[in-house]
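One protein chain is absent from this view; the other protein chains keep their places.
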Amino acid sequence: MAGQTLLSLEHLSAHYVSQQGTRVVRAVDDVTISLGAGETLGIVGESGSGKTTLALTMMRLLPPAARIVAGRMMFEGEDLLKKSDEEMRKVRGKRIAMILQDPMASLNPLFSIGNQVAEPIRVHEGAASRTAWQRAIQLLKSVRIASPDTRVSQFPHEMSGGMRQRIVGAIGISCEPRLLIADEPTTSLDLTIQAQYLNLLRDLQREHGLALIFITHNLGIVAKMCDQLAVMYAGRVVEQGPVSRIFNAPTHPYTKALLGSIPRMTDGGERLTAIDGQPPDLSNLPAGCAFAPRCPAVTTRCRVEAPPEFVTEPGRSARCWLAEPMALRSSAA
Amino acid sequence: MKQYILRRVGYSLLSLFLLSLTIFLFVRVTGDPVALLTEPGASQEDIEAMHRQFGLDQPLWVQYWHFIASFITGDFGQSFYYRTPVLDLYFQRLPNSLILAAVAMALSLVIGIPSGILAAVRVDGFWDSAGKLFALLGLSLPQFWVGLVLILVFSVSLGWLPSSGSGSFLHILMPAFTLGWYFAAAHMRLTRSSMLEVMGSEYVKLARLKGLPEALVIGKHALKNALIPVITLAGINLVVMINVAVIVETVFAWPGIGRLLYEGVTFRDFPVVQAVVVIGGSMIILVNLLIDILYALIDPRIRLES
Partner (left out) sequence: MTVITPPEAAIVTVASAPRPAAFWRLKGFPLIPILILVFIALVAIFADVLAPYDPTIGSLARRFRPPFWQEGGSTAYLLGTDHVGRDVLSRLIYGARVSMVVGITAVLVAGGIGTLLGILSGYLGGWADQVVMRLTDTWLALPALTFAIFLAAIVGPSELNIILILGLVYWTRYARVIRGEVLSLKQREFVRLAIVAGCSSRTIMWRHILPNVINSAVVLATLMLGVVIVTEASLSFLGVGVPPPKPAWGLMMADGKKGLLVGYWWLTVFPGVCIMLMVLSANLLGDWLRVKLDPQLRQL
């Protein structure tokens, strides 16, 4: 899809190091992803696959125990890893925004909705309170909250779950960011509300020219909303590319298993059914491919040597020895 | 919410009952009630009159009833030493303890809360370690030790502050500090742990994600939530302070309730001792109840929940 590259992660790695420096958890390992302006990317994986850590890495908000050890994060042509803390703070909320999974917990119970929605506007754009308050009301309207003038002075516990999630969305777009990262945005919502919310996000995207990243375990959302897909396993991207291509012909056995385990793709609320075996312990990864212990198509080489990402078509790659014969070049750029 | 309040009131009444029962039983059963309740040096007729007055030959529950009834009507007996009704004596001294407690509480919050915040924000840093040391000392050192050392330094060596009595701001400094240190430590610890908990919450995470400056994240989002338990504790501690000031008031000869208790014990003025204990315990039970009710009324979450 057209549009210049907005975000480009190149061989990004983030590790958690234990206090004594002995245990290293490779939460994000050699991740290369790119996203164009206005596009939607879905990042899919089981819990513990590293998807949330990846999001926090992009925002450079990792907990103190974690370190970004390698790679580059290019956003609008700048390497975010080279920015100072203060510069990065100005990026957050203003140019890249993120919304979290649990809307009830994300909203401070002691402050009004208006206060919390107007806050980023006041901070990033230096707007006066009154102006920001009016903007907040407009934002509430744009996320389709009824009677925004009254709602704006109310408190989080007076809202329903669906409304809170929209408010969090309003906070996200308040400063017109170029990129919005949504971490499991529908997990805590009722089925009936999920579809409405997703439609809202799509409309907002179109209106504001937003790029969206969806972090989810729900392939139904990916099918409905995303252009691109990146599948993560054990901190690594094991397959990525256009959604339709991957859904039609997945390369990586893990992706195949994920897709094969869904009865109907339009059924948006189903959890993935289990794949044999357990997700690996990220501090103790086996040599070779991380998926080897559970892979139905495993070979000896898989157990011994970890495969690099092979580009199989322009814009599509898979981290699997099975993809090697189809590779265009010997490794991803 | 009404149910909640009613339940809490019920518990408090039960506690008050148990408190009075405990005190009553201890006096009647373990000590020699006559000896305690009659003036030292009383004659035989006086003793017998006492016997009848307190109905010491009547069944226990009747005695208890008299006991409770007299308290409810405000009759706490007569002080042997001062020869005035104990209740009058009590209320004469109470304001002094209140003043001392107020100043001590102010000190404890001014020292405790900021240091607790600093300790939480810079975990394992210098301030955290310094705070832990301050807290350790505050919670460990006996109050009379602190008081006497202060007197040694500031009154005897330096001559800056008066060592006893009340009457001016200078007089209140040392006793307030001595009394307040323990509570400053307690408040510091609570602030620290409360802040740490709040700083790990989702809404603080979101505040950071919004790109808010750290000062705003801590000062606005974290602080207000973190202070709720601290203020609650402080409210209760104010009343506790009034009642644990016996050592401080004795060391510094501060004319409050604590010193009254000391006098009661030293002069074998038992009605005074009994009154201080009963009123003190009741005060604390009641303030706990009050805080719980206030909480229920104010916190918007509880209001709607029940």
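As written, the chain order gives the labels A and B, with residue 1 at the start of each chain.
Here is the rule we go by: a residue touches a chain if its C-beta (ideal position, glycine included) is under 8 Å from a C-beta of that chain, and two chains touch if they have at least 3 such contacts.
Worth saying up front: this structure is predicted, and the values here are computed from it rather than measured.
J.: Using the definition of touch stated at the top, determine which of B:I23, B:L94 or B:V121 touches the missing chain.
T.: Spelled out, the listed residue whose C-beta touches the missing chain is B:I23.
J.: Can you work out which residue in B:V86, B:I151 or B:L179 touches the chain that's missing from view?
T.: Looking across B:V86, B:I151 or B:L179, the contact with the absent chain belongs to B:I151.
J.: Determine which one of B:I5, B:L36 or B:I68 touches the chain that has been left out.
T.: In the complete complex, the chain left out is touched by residue B:L36.
J.: For chain B, enumerate the residues touching the unshown chain of the complex.
T.: Residues in contact with the chain left out: 11, 14-15, 18-19, 22-23, 26-27, 30-31, 36, 124, 129, 132, 136-137, 139-145, 148-149, 151-152, 155-156, 163, 240, 243-244, 246-247, 250-251, 261-262, 264-266, 268, 270, 273-274, 276-277, 280-281, 284-285, 288.
One rule holds in what follows: only the chains that are shown with their structure count from here on.
J.: Measuring centre to centre with CA averages, how many angstrom lie between chain A and chain B?
T.: 53
J.: List the residues on chain A that touch chain B in their complex, please.
T.: 59, 61, 89-94, 97-98, 100, 102, 105-111, 119-120, 123-124, 155, 157-158, 168, 171
J.: Along chain B, where are the residues that touch chain A in the complex?
T.: Counting only chain B, the residues touching chain A are 201-203, 205-214, 216, 220-221, 224-225, 300-301, 304.
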